[in-house]
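Only one protein chain is missing; all other protein chains are in place.
Presenting subunit A:
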Amino acid sequence: MLRKFSNSRTLGDNIKLGTLTAFSAGMVNVVSLLLFLSFSSNVTGYYAILAAEIVKGNWYQTAIVFAWIFLFFFGGFVANFMVIHFNKQNKYFAHSLPVSLEILCMLAVGFYGDFFYQETLFETEILLALMLFAMGLQNGLTASISNFAVKTTHLTGTTTDLGVLFSMFTKEEFRSNPVLKGRAWLLGSIMLSYVAGAIVAGIAYFHIGFKLFYVISLFLVVVIGYDAYKIRLVRYHWNSSRKKYHRARTNDKHQRLVGAPAPDLEEERTAC
């Protein structure tokens, strides 16, 4: 999911990354709406709200909305900054660092909400800011490593693209195109996963409240852990096949040094 970059990614890699991150984004968005009465995984609406607050002259709200939009932007900036600057040292590390930061944000929100939240406006705004930054990180990372194919925190573009794709499928030439079919599968799975995450969060919130953020973190740990497991598996296979190869070479050498050919050479020498 996270190891491969840009065009080296398969459709399967993108679907796995897309569904898991979209599920967590759906959960984050619904839980923020239920807890803080504001969305946290999309900023399109906030641009309209920003304009409306400026027109009304509500400068406090203007500043807050501006800060939230900026934090979403900054999340995207930080994620891609990490990807492009640490990619050469270790691709997996560079790609998993933004997800790790996102997990930290989610854990911070969950922990603070669970033990200290007094429902003051300042706390609400800070917690929402952390969630918007985390969603910016997630969207920035998925877009960056998938060559802008996977965006999971909002569904405006996904819905538009699906509409376009389904209209294309009215023609046989596009219907049989495997790239377009793959794209439709990817977008469809992102959309369904986002909605599923939102429904699960909506139900779970009434039972576990702020603890839901630990569940979201767990999903993100799966995103990181899946690749760590894969890397270990690849390393294990690589090491075992290298060992096998070395063992075979050593046996071969040993046979050559002390094995069968020696008496023949002896015979040849005596014959001469």
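Throughout what follows, a contact is a pair of C-beta atoms (placed from the backbone, for glycine too) under 8 Å apart; a residue touches a chain by one contact, two chains touch by 3 or more; residues count from 1.
The rule we apply is simple: contacts and distances are computed from a predicted model.
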item: Hidden subunit of the complex - UniProt protein name among "Acyl carrier protein", "Lipocalin-like domain-containing protein", "Electron transport protein SCO1/SenC" or "Ribbon-helix-helix CopG family protein"; value: "Lipocalin-like domain-containing protein"
item: Touching the absent chain when the full complex is considered, from A:V65, A:A79, A:V150 or A:I190; value: A:V65
item: Touch list for subunit A against the chain that is not drawn; value: 36-38, 49, 53, 59-68, 70, 74, 118-122, 124-125
